[in-house]
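Missing here: one protein chain of the complex. Every other protein chain is in place.
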Amino acid sequence: MVEKILTVKNLTMRFGGLTAIDNFSWDLHENEILGIIGPNGAGKTTVFNVISGLYTPTSGDIRFKGTTINGYPPHKIAKMGIKRTFQQSRLFDNISVLDNVLIGMATISENIFINTLFRRDLLQKELASNINEAMQLMQHFSQVLVENPYRRAGDLVPGERRKLEICRALASNPDILLLDEPAAGMDPNESSELMDDIMRVKSLRKGIGIVLIEHDMVVVQKTADYIVVLSYGKEIARGTFNEVSSNSTVQEAYLGSELENA
Amino acid sequence: MVKKILLVLITILIVASLVGCGPAKPAEKQTVKIGFIGPLSGGNAAVGIGAKNSFQLKVDEVLAAGDYPYNIEVVYEDDASDPATGVAAATKIASDPDIVAAATHWNSPVGLATVDIFHKYGMAQIFWGTIHRDIIYGNDYKEPVRVIPTSEQSMELAAEYAKKFGIMDWVIVNDTTDYGTKIRDEFTAAIEKRGGKILEAIGVTVGQQDFAAVLSRVGELDPQGIFYAGVTTEAAGVRIQSMKAGLTDVMFMGPPGIQSDTFGEIVLGDAEGTFCSGTFDVNSTPEGIAFVEAYNAKYTDPFEQNGPYAYDSAAIILDALKAVGPDKAKIVDYILGNTFKGVIGDIQWDEYGQNGVGGLTMYVNQDQKWVKYEDSEYASGVRTFPWDK
Amino acid sequence: MNTFFQLFISALLVSSLYTLVAVGFTMYVGVINLANFSHGDTCVMGTFLLMPIFLFATKMGWLSAGAGLLIPVIIILVMLLTGLWGAGIYKILVKPLLVAPRLILLLASVAAGQVIREAIRVIYPNGSNPQVFPKLLPSGILEISGLRFGYDSLTIIFLSVICIISLNFIIKRTKMGLAMRAVSQNSDVSQMMGINIEKTIITVFIIGSALAGLAGILNGAFYGITKFNLGSNLGIKGFSAAVIGGLGDFQGAIVGGVLLGFIEVFAAAYIPNGSQYQDVFSFLAVIAFLIFRPSGILGEKIFEKV
Partner (left out) sequence: MNPIKMNDSTTNRTLNRIITPILLIVVVASVYLVVVYENVITTIAGLLLGVGVFFGYSRYPKLKESVNDGIKKDKVYLIITGLILAFIIPLTTRTQPYIIHILIIAEISIILALGLNFQVGSTGIPNLGYAAFYGVGAYASALLSTKFGMSFWVSLLAAGFIAAFFGWLVGLPTLRTRSYHMALVSIAFGLVTYIMLNNLVFTGGPNGIKNIPAPEIFGWSLFSTIRLFGNSFPVQINFYYFVLLFLVLMLAIAFFVYNSKIGLFWNAVREDEIAAKCSGINTAKLKLLSFAMGAFLAGIAGSLYAHYIGYISPENFNFNTSLQVLGMVIMGGLDNIVGVSIGAFILSVAPEKFRSLADFRMLATGLIILLMLMFRSSGIIRQQIREYKKSHFRTELANKDEGNG
């Protein structure tokens, strides 16, 4: 029996008069990679923003391992084990690669304040093990990151930034990883490397569920176990890649949007 | 290891050499230093520079006479009207073993902050500009004395004139600075002592421009007189807007703080017939006129209201120095124990060190200039006040 | 009732001045999401630019010839100058720093305000002290059944309304106005649509600064005085008005300006001891707005773009 770790039920999000997500429902299971696809402006990123707590949904229910989490502040949701990346990567540019991962890993312990001033030995011990862990994690993804732990994150090339962002999100051993268009702006080589990375995440963290928003259909096809298609905030299809890609509504939605863009 | 030893060695060397030499101080026996502190920069620089020039004028005059036993060097420091800067300046002057006495400050908060410092170093401190009572009366130090009258004395004069004109119902509009609040309290006391009444005191802030709300309240109270306790800028605003608001037949008076010709320049015709209970009128004595001539011959910046007081402060310090020599403690005792003659009249201290004779004068604005009331066309009956019906 | 009415006029006067300043703030935030804290000092620049020009005109005897015509010309000239000044601020200060973190730009605009203020104080003769400002406005009082209207206050209110209406026209009806609105909405998309963003931003800076210059001049002319540091107060009040009304919203600036003007004047009049605390009231109002309704009266709830 594969367990459901995330249940999204009847999710609706309105901004003023605009309905960005309309009655959207899906589940995420352990060890599953769920792809959410759809044309531009379909509300995909909004789904992530709602799940990660940046927006409070207008109505609907988000359950994480049985707990309703809608309305929780983002940091609480992150701490519970849902981590995300961003469409335009949001690294902490002026601090080091290593620190980025440490931030992703660290949570403030209750007596941090006292410890900072008086129990520095404890903190040092914790720090050493955190650094150790962070380096190991980066080792799995990129030699560049491991070799340059003190490089400013802002100085990295886009591909490495993407990897670092994934490392940062994975650092705290999350149960769910939300990837927002990780392959955006990548050439085929890079995106194939990315696919390896995604599969590596799956093998590294047993049981992790991944939600993937992606435009690059190759990436979706190769990685996603199951796919939901959104258009104008509404679900128009779901199924495996083959099922979805042969769906005429989906083809129309994509075609229409491409015409619009042109 | 070599390096570490080297490091420590060099450090010790540097430190030792610096301890050894220290800055050298040339000591010329003929020259004695005296200090002057005032607002030489910032918004009150004009007053400070006028006082500084007047101070230097007296020193130059005494030295030029040729028989003075010492060569005098004046150390000028700026307090920028700021207590923190003033404290630094005072520490610099008071702790300098070569300086024997100093004349200080225009702003009361600065004076309040530095009076302790001069006391700590036992240096005579002559106030040429601050009017806050507590600087002299709030302690029992021997070092501070003050040539300029307190605001209390000034407000007694103001109330006396108010009584003379039979204007007894007043509204005070005061700014919320030390100056404004002090003047407010003292004018209130002085008026009430004479049987008059303060209907209300309304505070405004420095920098405030719109007084419509305040003046509407004043209009409701319907006073015979408006007393503005503060300085020129806001006084001008209050006067202009009170005329606009229809308060035309009301006496308008202010403290020495508005005794600047800028008042007339801003207010223009509406300044006519306003009063200012001001400081010493230099043109009223031959010594004063001589001072004005000597000053104008040498400087182009105006000496402002406080010039004569700074001039006399220099005279007092030089007298004391001549009498007892460059000894700080003796100078303190000499100053407090003697009377002096200055352009503002005979200077006599009360037991705290406050000069009793103020040389205070009541001015009225006539053709946008402050004129001594007794010399004005109002006193002679050529012009009449709007409230005289 | 009479008092109330006089206060009303006076509040309207203060409101007009605040609104003229607030409009600039709100437009800057709209197009580049920056609060330019040197904006208040641009007002004072206006007054200190006007005085020498006016003096010169007086000296040449032009004023006695045709004061009624020349004064508007001088005012418009100074508005143009402050407008150029605003464009300069954008070119020299804001544009190079647009790539830096917003904090840097914000602090730089605060520092620029300080530099303008202090430079005026140091450069202008006797600049530390208040300067007598020429009387540009018609004097005299219009009395209607016991109510007294100063012609000067009426002129200021009238001029402000004219400015606001014409600005409204520019924003709503012209191509440039359309560009401004588009850039406020989304600058990336506007660029794709072929809008010259740079030109639009500069226009906004010119308009905002010219209005600030006008606010400074009217302020100086009404109170008869100007001082190097008047700008910090005008600037903070103007920005407060913009925040209360809802940043980025042109009409919000008007609402905020009016509200702030009325709070100030009526708090001073009707709360005992109010006049010495009138700034406290307006600032508390702003802080309250920021806590309970950060988007202001007319602003919509902001959704962070992710």
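For clarity, chains are labelled A, B and C in written order, and residue numbers in each chain start from 1.
Everything below uses one rule, namely that contacts are C-beta pairs under 8 Å (C-beta built on N, C-alpha and C of every residue); 3 or more make two chains touch, one makes a residue touch a chain.
None of the values given here were measured: they were computed from a predicted structure.
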| item | value |
| --- | --- |
| Where the missing chain makes contact, among the chains that are shown | A, B, C |
| Full-complex contact with the absent chain, from B:S108, B:Q209 or B:T233 | B:S108 |
| Sole residue of A:I62, A:L102 or A:M195 that reaches the chain not shown, by the stated touch rule | A:L102 |
| Hidden partner chain, touching residue among C:W85, C:F205 or C:F239 | C:F239 |
| Chain not shown, touching residues in chain B | 3-4, 6-8, 10-11, 14-15, 18-19, 22-23, 25, 40-42, 45, 77-78, 80-85, 87-89, 91-92, 95-97, 108-109, 112-113, 116, 120, 132, 134, 138, 176-182, 203, 205 |
| Residues in chain C touching the chain absent from view | 29, 34-35, 37, 93, 96-97, 100-104, 106-108, 110-115, 117-119, 121-122, 128, 232, 236, 239-240, 243, 276-277, 279-280, 283-284, 286-287, 290-291, 294, 304, 306 |
| Chain A residues that touch the omitted chain in the full complex | 52-54, 73-76, 78-79, 83-84, 86, 90-96, 98-99, 102-104, 106-108, 112-113, 115-117, 120, 123-124, 127-129, 131-132, 135-136, 139, 146-150, 152, 168-169, 172 |
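We adopt the following convention: only the chains that are shown with their structure count from here on.
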| item | value |
| --- | --- |
| Innermost chain by mean C-alpha position | C |
| Centre distance in Å when chain A and chain B are each reduced to the mean of their C-alpha atoms | 71 |
| Distance from the mean Cα position of chain C to that of chain B, given in whole angstrom | 38 |
| Residues of chain C that touch chain B when the two form their complex | 3, 6-7, 10-11, 13-14, 126, 128-130, 132, 135, 141, 148, 150, 219, 223-225, 227, 229-230, 233, 264-269, 273-276, 278-279 |
| Chain B residues within the chain C interface of the complex | 42-46, 176, 202-205, 207-214, 216-217, 219-220, 232-233, 236-237, 240, 244-246, 262, 265-268 |
